[in-house]
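My questions will all concern the structure given below.
The other protein chains are all here in position, but one chain of the complex has been omitted.
On to subunit A.
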Amino acid sequence: MAERPVTRLRADRLGLGRALGSRLLPALVAAMTFLAALALAGMVGASQLAGRWQDGAGTLVTVQVPQPGEAAAGGAGGRLDRVEALLDGDARIAAHHRLDDTELQHLLEPWLGDGTKLDTLPLPAVVQVRLRADDAAAGLPPGLSAAIANAAPGTLVEANGVWGVRLARLAASLQACAALALLLVGLVAAGVIAVAARASLGAKRQTVEIVHGLGAAPGDIAGRFARRASVLCAIGGVAGSLAALPVLVALARLAAPFSALPKEADDALVAAWQARLPAAVVTALRDSLPSALWRAIPALPLGATAIGWAATQATVRAWLRRL
């Protein structure tokens, strides 16, 4: 006779089961997860852009040696030969290449027209130097610059690395902005969840007061609200992340010329999914977004769930403390 209610209510013995029964909360959390996904994409995009610049144009230094054929200061060979020897002898230089006449002609065409004979002009020799990536920001090592200036006075060194430093700074501030946006979205989410928790505490006020009066531990009461909030936030988090995916893929496609996606792909991640999905699908997914984003996006619903749990716990416990 009494067996039925006992089993039916085992899951809800405090009468708080439908606490926080809002449909609005998952929708709000979904919207905020969507915003968080955009901020996250901004962070990943900025760091990738900076990274690629550092690996590419940022590592290039142009060295112009005037009167390349004349003797170097202090005897011993021509000016250009000495400069090239100095570049050869430095471990921080990845490679260097002297532009030949055809390349120079090509470079100067816009200014001189295509009929000009280069050997009639007093042109400097142009050497393109590629630095090792980690030294790129500094330009040529100072000791090397000094040695070159000694051996071939008047030599010009133009480092793209200066731009690399500026770009890195720009990327860092973009990343900081995106991180700030992410933080704000998290705080707003916590606020919204706290308000929702207050509302459902208000709706369940009588029950909560009675159960508290009977000696239910605050942690037990808060846990019931927090579990429900977690579920609602998880639903919202998953929905918001899924909604953000097509937008992120579209953005990534727009930015593709700058970020060259497939090269960034993460082999371990790809291998893990290849076991579960058709190879073509995995490849298509891999190529559609940077792998850093593929790793970060699943964290969003988890983050939403955690914020939902923590904000509700804090709200309910604070409310109970006043009883």
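The rule is simple: a contact is a pair of C-beta atoms (placed from the backbone, for glycine too) under 8 Å apart; a residue touches a chain by one contact, two chains touch by 3 or more; residues count from 1.
Heads up, the rule we're going with is that contacts and distances are computed from a predicted model.
Q: Please identify the absent chain by the protein name in its UniProt record; candidates are "NADH-quinone oxidoreductase subunit I", "Cytochrome C biogenesis protein", "Cell division transport system ATP-binding protein" or "Acetyl-CoA acetyltransferase".
A: "Cell division transport system ATP-binding protein"
Q: Which is it among A:Ala217, A:Val247, A:Ala271 or A:Leu302 that touches the chain not included here?
A: In the complete complex, the chain left out is touched by residue A:Ala217.
Q: Contacts of subunit A with the missing chain: which residues?
A: Its contact residues with the unshown chain are 1-2, 4-6, 9-10, 13-15, 206-207, 210-218.
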